[in-house]
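Right, subunit A next:
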Amino acid sequence: MSGYTFSAENLKEIDKLLKRYPSKEALTLPILWMVQNDLGYLSNIALREASKILDMPTSHFYSVASFYTMFKFKKSEKVFVELCKSLSCELNNSDELYEYLKTRDDIELVRVECLGSCGSSPMCAINGKYHENLNIKKLDTILGDKDAL
Partner candidate 1 sequence: MLFKNVSARFEIENSNSIDVILEHNGYEMVKKLQEFTPEQIIQEVEKSGLRGKGGGGALAGAKWRLLEKAKGKKYIVINADESEPGTFKDRSIIEKDPHLLIEGIILTAYALNSNDAFIYIRGEYQEQAKILQKAIDEAYEKGFLGDETIHKYNIHLTLHRGAGAYICGEKSALLESLEGKRGHPRLKPHTPSPEYFFNNPTLVNNVETIATIPSIIKNGSSFYKNLGVEPSCGSMLFGVSGHVNKPGIYECEFGVSMLDYINTLGGGVKGESIKAVITGGVSTGVIPFEIVKDIKLTYEDLRKAGSSLGTGGMIVMNESTCMVKALKNILSFYHDESCGQCTPCREGTFWVDATLDKFLDGSATLEDIEILKSNSKIMNGKTVCVFAPSVSTVIDSFLKYFQDEFIAKIKVDV
Partner candidate 2 sequence: MGIKTVQRPQKSLKHSLYISALYGGLKTTIKKFTQNISDIDSIPTINYPEQQPSDITSRYRGVHRLTKRADDTISCVACFMCATACPSKCIFIEATQRTDGVDEKMPRTFTIDMLECVFCGYCVEACPCDAIRMDSGIFTLIAKQREDFLYDKEKLLSIKGAFGNEVSNAK
């Protein structure tokens, strides 16, 4: 297994943040985000590296990361679709989108809780980017344009 190193840019950012927060511990989430943005998931080696930087046990990182739904421990190559399942979206037929998305096998589909787009429901986030006021046709067009995702 090869190692993991934080990029110079990230290390600079860490240094900057260390001055802002009263304690190192607070950098847990920023560092986890750095790793996930970099690799697409949280690798064990990266977490060990992170634990060295913050001088904290690795157990802390696993426990914290598993609490938050957005952190992933496995890499996915597929397009990541998070379909909102909360009430406003459901009232505006998100179930229909769900039935449609279930049939597509080129995506990794997760039904997530409210993403804060109740005013423009139904919606989903594709690779983190919001797509709102959806219908099947619109969704099909968006997913069809692989380069834009």
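Remarks
One rule holds for everything that comes next: a contact is a pair of C-beta atoms (placed from the backbone, for glycine too) under 8 Å apart; a residue touches a chain by one contact, two chains touch by 3 or more; residues count from 1.
How these were chosen: all candidates are chains of the complex that A comes from, given by their letters.
Since the structure is predicted, the reported quantities are computational estimates derived from the model, not experimental observations.
Touching subunit A in this complex, out of the candidates 1 or 2, is candidate 1. Residues 17, 20-23, 25-30, 32-33, 60, 63-65, 67-71, 85-88, 90-92, 112-121, 125, 128-130 of subunit A are the ones touching candidate 1 in the complex.
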